[in-house]
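One chain of protein is taken out of this complex; the other chains stay put.
Chains here go by letter, A, B and C, matching the order in which they are written, and residues are numbered from 1 within each.
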Amino acid sequence: MSPASELRLCCPAQSRYVAPARHALASFLEALRFDREFREDVTTAAGEAMANVVEHAYARGRKTPSGHLELRAKLLSDGKLSVDVVDDGSFIERRRPADRGFGLRIIRAVAGQLRIETEDGTRIRMTFNP
Amino acid sequence: MSPASELRLCCPAQSRYVAPARHALASFLEALRFDREFREDVTTAAGEAMANVVEHAYARGRKTPSGHLELRAKLLSDGKLSVDVVDDGSFIERRRPADRGFGLRIIRAVAGQLRIETEDGTRIRMTFNP
Amino acid sequence: MNLGDPPIYTIRLSGELEIGRKNEIREALQVSEDSGAVLLDLGEVTYADSIALTELLRFCVGAQRDGLPVALVIRTPQFARLVEYAGLASAFKIFNDRAAAVEYLAECLRR
Partner (left out) sequence: MNLGDPPIYTIRLSGELEIGRKNEIREALQVSEDSGAVLLDLGEVTYADSIALTELLRFCVGAQRDGLPVALVIRTPQFARLVEYAGLASAFKIFNDRAAAVEYLAECLRR
């Protein structure tokens, strides 16, 4: 059994799962006693990444009528928090249209670090500095 | 990535983590659209099993000053829900004193099935029929 | 809080009565010397576990030993079911309405 404080939630990539998944993350962050602003920023970023999975990950091909969504959060030994949002769909590269594309921008504004891995689905890896 | 709806939460086996872990479970159960009474019964049973980890699992030996607690919930393909509460402490066998020992009794009242595995820590395996 | 004469002492607990609040619950469950009866107002309890239940039972057993009538107000379904699941329905005097609990205690005091 892993000794670190960790949350992992898997669910279908559908919009109605995003809010409860975010609430579960909020409870986990409360357990870790992070302050309110930090908790809100982390859940905001995770909410954006999860919304992207619902909106984009399975938009191409639609072989899987509803794909899967995974949220992972982990307290790192240096006190930072890592949050990954993972899907097994296909990342869609595009230039940002003027009136949208706020999701990644918001994530970049709050996460200390953001890595987007796009082999074998998409993995949005965020690290937060409390 | 696992395709099933699943929640996994690891945290230190301390009393202050039990309520947030239960809240995370409640959010997960809401995502799955179980009705209120079922959600309450499941979180009640999980809360009892987690309280037992905090109170008993690491009471002997105390080699690990604070052990670990893991909560797993999974929607099974037959529509049932499995919830496991896992620790790596030692199960303490005892006869039930008159004015306590309600935890397992409560779990038995709500879970369709209860299995207690005690090799290598304790694993309380509950299955619920919605 | 004292209500009426003879005195009914009210102890009110709300929110989640669970393991994380064990000490607080134990401390709240103290009666003043001159109490004639105790009303445990748990109507706003949103969640309870067996740890809270054990504290309540200890309190009620002690009160009974001292000849002090105790009534519980429980309104929330999770808590009501918890008491059933634990097999403790007959161990407590439970009301889902404050007025009925007060009435019962006043009756006890008149006897």
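Following the convention adopted for this analysis, a residue touches a chain if its C-beta (ideal position, glycine included) is under 8 Å from a C-beta of that chain, and two chains touch if they have at least 3 such contacts.
Model, not experiment: these values are computed from the prediction.
The absent chain, not drawn in this view, touches the displayed chains A throughout the complex. Only one residue from A:Ala59, A:Ile92 or A:Ala109 touches the chain missing from this view: A:Ala109. Touching residues on chain A toward the chain that is not drawn are 15-16, 18-19, 22, 37, 40-41, 43-44, 47-48, 50-51, 54-55, 99-100, 102-103, 105-106, 109-110.
Throughout what follows, only the chains that are shown with their structure count from here on.
With every chain reduced to the mean of its CA atoms, the largest distance from chain C is reached by A. The mean-CA centres of chain A and chain C are about 45 angstrom from one another, to the nearest whole unit.
With centres defined as mean CA coordinates, chain B is found 26 Å away from chain A.
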